[in-house]
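Here it is: the structure, laid out below.
Yeah, one chain of the complex is gone here, protein chain that is, but the others are all in their spots.
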Amino acid sequence: MLFIKRYLLPRIVQFLVVVFVGITIVFFVPRLTPVDPVQQVISQITSQGAFMDPAAVDALRQSLTELYGLEGGMFQQYFAFWGRLIKGDFGPSLFQFPTPVMDLIMISLPWTAGLLITTTIISWIIGNLLGGLAGYFKNKAWAKTLDNISMVLRPIPYYIFSLLLLILFAYLIPIFPSAGGYSVGRRIGFNWAFISDLLIHSFLPAMSLVILGIAANFMTMKLIVSNIVAEDYVMYAKAGGLKESTIAFKYVIKNGLLPQITGLALSLGQIFGGALITEIVFSYPGLGTLLYGAINSGDYNLIMGVTSLSVIGIAGATLLVDLIYPLFDPRIRYR
Amino acid sequence: MLNILKTENLKSYYIFETPTEKKEVKAVNDVSIDIEEDKIYGVAGESGCGKSTFLKTVCGLAEPPLRIVGGTIYYLVNGKYVDITKLSQEEYRKLRWEYISYIPQGSMSALNPIIRVKESFKDFVTAHKKIKDEQKDFEEPLRKHLNALGLPMRVLKSYPHQLSGGMRQRVTIALATILNPRIILADEPTTALDVVAQRAVIQLLKDIQSLQKNTIILVTHDMAVHANIADRMLIMYAGVFVEEADTEELFENPLHPYTKFLIGSLPKMGDKSYKVSAPGSPPSLANLPQGCPFHPRCPYVMDICKNERPALVETKPSHKVSCFLNSKERIQND
Partner (left out) sequence: MLEAFKELMKDGRFKFAFIVICVLAFMSILSFFSPYDPLRWNVVPRDRPPSWPHIFGTTSQGQDLFWQSTFAIRNSLTIALIASGISRVIAIIVGLVSGYKGGTVDTVLMSINDSFVVMPLLPILILIASVIRENLNMVMLGIILSLFGWAWDARVIRSQILSLREREFTYTAILSGTKTFNLVVKEYFPFIIPIIFATLINNMIWATGMEVTLAILGLSNTEIPTIGTMIHWAVNYQSILLGYWWWILTPVIISVFLFVALYLLSTSLSEYLDPRTRIQRIGKAKE
């Protein structure tokens, strides 16, 4: 078990490095414009009609300067920035002034998290299962058909696919609602009426993520399995007259799932981006739609808040998946 | 003595086909052989002569690009000879491991790396036998088997990567013999092991054979191993068997020119004479010469050797050779 320190420690360090690099990039972005962003923000707010007395404006200017890391020595600003980050203070939303950005994020976060976690798990399991079987029985007709379908689906970007689903099932054949997380006016509660409403609304966005996720997992798993099938222990199992189902599941697919766990950890960033886009297409009330509104209203604070939290969140999720890996691979568990 | 394995005109080629050319590597080129029960056979020959392919073909592991192109393979099942090339997948699957098992070259990775050794054994056993009472039907016989082979019980709880190379090899041998098969095919079981582990493996194989009274076909290029353990030997050259005899007879009276070179090149205690090997190099199995495959290198080559292939015939009691030199002698002696 002490050897796990050899596994655990580097990964925790890597997590810190990712957060460090990502947040540093976020820190430097405001310096990309020649225009003074703080002044821009203040004029934007005042032009929207919010009345602020001079003392409040000064306080705002001060906190924004700190938040955008623009004043004082570089290191001083950098540490101040981190200080605010840890407190979860991203300043006020510019569009919905003066609501703090963090509050807005907290409302949208559960929607995104729910969608993301369920669809990722479902598409990982189904995609790998189908890919594994198709890779093992690669000459069967159904395997080839699935392969061709996945080949076409895989490279399609999330936006295009979600848009196609939207057009198809919300406009042309209006089965599903075209927007929102639940019907307008519905009361939130743990009753079937609400939950079924929720499910209907999240069906299309979930479908979009699940189908593309399955296609991606299918293709990588098939490739992995085609390599495993040539391994000595698979040939040996065949020589031993083991049943096909035993070989397919216990010898091939089970071994193939291991690199797929690592693969999942590496693609979380991409999946997250896809989820954001899908939400935007379906106006699903998660971080994606929040971000879209922020882009359209020039709400820089909100964008920065979502980005920073995304970096930390995805890095953390990656670390979690990495930590699950030894549970499945005895070669790491025992040395 | 019963023959438990027979091949007739067995041809097994690696076929590579592109739209522009077709390449056939004739690894097993018309082999007819009878293998008796309760004997250890040693198959010797250079690298690339087709020894491993022969084993793979005979135990049904021929996968594309390797194909059985012609001939038959017989197992003795329930007193009758069955041509396994005509069996269905499922029928053949049942025969595996109970009738014939295989120890591959480099057994380092022959075991599933993510399950414990005990579970690997269970997989192989349950594929052929129903286990009603786990203790009685599975664990007891397993322990007895490992004990008989001198393997410690701790290997059962281990994962393959936790065992040393030599130990893994011995576990693989134990696995290959758990169902008391009538034939065991061992492909270079001692290569890639240090001498101490080699000795353990050879001893293990001997013990198994005397315990279970089955036939072992052992393939290795190491003549010392053959001298140590084989009862009868088969010399393979360019996809065919060129000589077959009891081990002692072969070492003392090699008849085929190739075998003569082979035996002659072995170091003997106290013999400091110059060693001669056959001139030239073995032919490419994709581009075999006409007639006898050895004739380009043979110092006794005759005209007939260049045009016709000699058959494997018995020229002395229990000593077969595939060479026109010897059959000519026989004809002359008649």
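We just call them A and B in the order they show up, numbering each chain from 1.
Just so we're on the same page, contacts are C-beta pairs under 8 Å (C-beta built on N, C-alpha and C of every residue); 3 or more make two chains touch, one makes a residue touch a chain.
Just so it is clear, the model here is predicted, and its values are computed rather than measured.
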Residue among A:121, A:164 or A:320 touching the omitted chain: A:164
Which of B:64, B:267 or B:317 contacts the chain that the document leaves out: B:64
Touching residues on chain A - with respect to the absent chain: 13-14, 17-18, 20-22, 25-26, 29-30, 32-33, 37, 151-152, 154-160, 163-164, 166-167, 171, 227, 265-266, 268-270, 272-273, 276-277, 280, 291-292, 295-296, 298, 300, 303-304, 306-307, 310-311, 314-315, 318
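In the analysis below, only the chains that are shown with their structure count from here on.
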Cα-centroid distance, chain A relative to chain B, in whole angstrom: 55
Chain A - residues contacting chain B, complex: 231-233, 235-243, 246, 250-251, 254-255, 258, 328-331, 334
List of chain B residues in touch with chain A within their complex: 59-61, 92-98, 101-102, 104, 106-115, 123-124, 127-128, 159, 161-162, 175
